[in-house]
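Submitted below is the structure of interest, expressed as structure tokens.
With one protein chain removed, the remaining protein chains of the complex are shown where they sit.
Should a chain be cited, it is by its letter among A and B, assigned in written order, with residues numbered from 1 in that chain.
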Amino acid sequence: MKPAPFEYHRVERTEDALERLAELGDEAKILAGGQSLVPMMNFRLVRPPALVDISRIPDLRYVERDGDCLRVGALTLHREVEQLDDPALIRGYELLPRSARWVGHYPIRTRGTFGGSVAHADPSAEWCMLAVLLDATVVVSGPQGEREIPAADFFLGFFTTAMEPGELLVEVRFPRPRPHAALQEFARRHGDFAIVAAAVAVDVDGDRMTDARIVIGGVDEIPLRVTDAEAVLEGAEPGAEAFAEAGRAAGAAVEPSADIHGSAEYRKELTAVLVRRALAEAVGGEGGDGG
Amino acid sequence: MSELHLVAMTVNGTRHEVAVEARRTLADVLRHDLGYTGTHLGCEHGICGACTVLVDGEPTRSCLVFGVQADDADVETVEGLGSEDALNPLQEAFTAHHALQCGFCTPGFLMLATALLRENPSPTDDEIRDAMASNICRCTGYQSILAAVRAAADGEPQPG
Partner (left out) sequence: MAADGAWIGRSLRRVEDPRHLTGTASFVDDIRRPGVLALAFTRSAQAAARVAGLETEAARGTDGVRAVLTAADLGDVEPLVPRLDRPDFVAVELPLLARDRVRHVGEPLAMVVADTPHAAEDGAERVVVDYEPGRAVSSIEAAVADDAPRVHDGGNVLLDTAFHDDPALDELLEDAALVLEESFASARLSAVPLEGRACLAEWDDRDQRLTLWTSTQVPHLVRTTVAALLRLPEHRLRVIAPDVGGGFGQKCVVAREEALTCIAARRLGAPVKWVEDRQESLVAGFQGHEQRFHIRAGFDDEGRLLGLAADILCDVGAYSTHPFTCGVEPLMAATELLGPYAVRHYRARARAVATNKSPMAPYRGVSRPQMVLAMERLLQKAAMRLDVDPVEIRRRNLILPDAFPWTGPAGLVIDRGSYHEALETCAEALDIDAFRERQSAAREDGRLLGLGLACFAERSGYGTEAFNQRKMTVTPGYETAVARMDPSGGVTVYVGTSGHGQGHLTTLAQVAADQLGVDPAQVEVRQSDTDATPYGWGTFASRSMVVGGGATKRATLALAARIRRLAAHLLEAAPEDIELREGRAVVRGSPERGLSFADVGRVAYLEAQRLPPDQDPGLECQASFDPPGTFSNATHGCVVEIDRETGAVAIERYVVVEDCGVMINPAIVEGQVRGGVAQGIAAALYEELVYTEEGQLQTASLMDYLVPTAAEIPAVEILHLETPSEFSETGAKGMGEGGTMGAPACVASAVADAVAHLGIEIDRLPIRPDDVLAALHAAERKEGSGAR
């Protein structure tokens, strides 16, 4: 389990990264935290001829509040997100630090980056799910300058995104606070990728829910929005009944495939349960546990 | 032979410069280029944590970082903890609580616990369990490891 040989280039400015990527061609890969890439290289499942190490670009590591908007620099570490606790910065985005505990293990979070995870595009990765859930914009930099890709259009399949070769993910921008949001996961073992994960967000207006958003990981090639289940919540009163119904709708809507960690039917059932539990956590009150 | 890169790093306070292939992980460099063989490789894909070291103070899987990425880094390994005749309190707690058997995972657990206790000197039992669940031990069943970290955090004098 030693990687195949590769050329190594370290850059300290975004412009240099783009220049190097242009020189090296389509097969070169970007190395940030490396916590997903390096294991795949150790297994020789991927063998890029060249790596461009961007981890030392100083101006891509930030979390900033810009009015309603929260901007997360690509090189922000999972651990840094986990430790965000300044209310002025994080108000309405508490889901981000709360979700970080699901990201791998402690020594993975100290090294892995927010942007790296989004660019890697594992459909059950937390930041990919939250990007879709919270309508984030993915900012990528390329030879032709920056462009902004809505998260809904960013994820195209397993480990596949709308980024072009030669482009670099620089920022993930969340447009508006969603205090009523939650992530629930199920894995057989601590720290593993979820068999199924459910992320939800709703607005609560008096005794009605609006603008519901439900995203499921582990059931498709991308973090999957389930609009059928969202529709159930629109205008509904928060509570066990609505949460359960949304869960059932979500479970019915997804069409997962089976693998050694769980059958398709099992993933559908987990979807229903986790959506219900996540909604209960997001809104508070009844309906979270048991049956 | 592919291109060599000159890498400088400080390991347990000692400065090293070494020319390495880019594909050598930090674990390879520590173990085979610099002779810090206390850091072990148990899986080389980031699950077992036997290779955990501190890089600039943060616990890191040294199998998931290339040596070239640790250029200019300050690395701490098990060899930088107490010595055989002057174990530090965490090492003392591990032997007092029988928190090791074959010893292969032990350096990784020690470095993980070192990081935890530096960042959070008074962890709850749940916080200890959550952090220690990052690594795999095949011998002990973990209970003695958790007890050792608890005792080290509490600064208890060690029995036996």
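Observations on the model:
Note that in this section a contact is a pair of C-beta atoms (placed from the backbone, for glycine too) under 8 Å apart; a residue touches a chain by one contact, two chains touch by 3 or more.
In this text, all values refer to a predicted model and were calculated from it rather than measured experimentally.
The chain not shown here makes contact, within the complete complex, with A, B. Check B:52, B:69 or B:144 against the missing chain and you find that the one touching it is B:144. Only one of B:9, B:73 or B:100 touches the chain withheld from this view, namely B:100. Hidden from this view is one chain, which touches subunit B at 1-2, 21, 23-24, 31, 35-45, 47-48, 50, 77-79, 81-85, 87, 91, 94-96, 98, 100-107, 110, 129-130, 132-146, 160. In the full complex, subunit A makes contact with the omitted chain through residues 1-5, 43-44, 186, 188-193, 260-263, 265-266, 269-270, 273, 290-291.
To be clear about the criterion, only the chains that are shown with their structure count from here on.
With centres set at the average Cα position, the gap from subunit A to subunit B is 29 Å. Contact residues of subunit A toward subunit B in the complex are 1-8, 10, 31, 34-35, 38-39, 41-43, 51, 53, 55, 79, 101, 104-108, 110-111, 190-191. Subunit B contributes residues 2-3, 5, 21-23, 25, 28, 44-46, 49, 52, 55, 58-61, 63-66, 68-69, 71, 112, 115-116, 130-131, 133-134 to its touches with subunit A in the complex.
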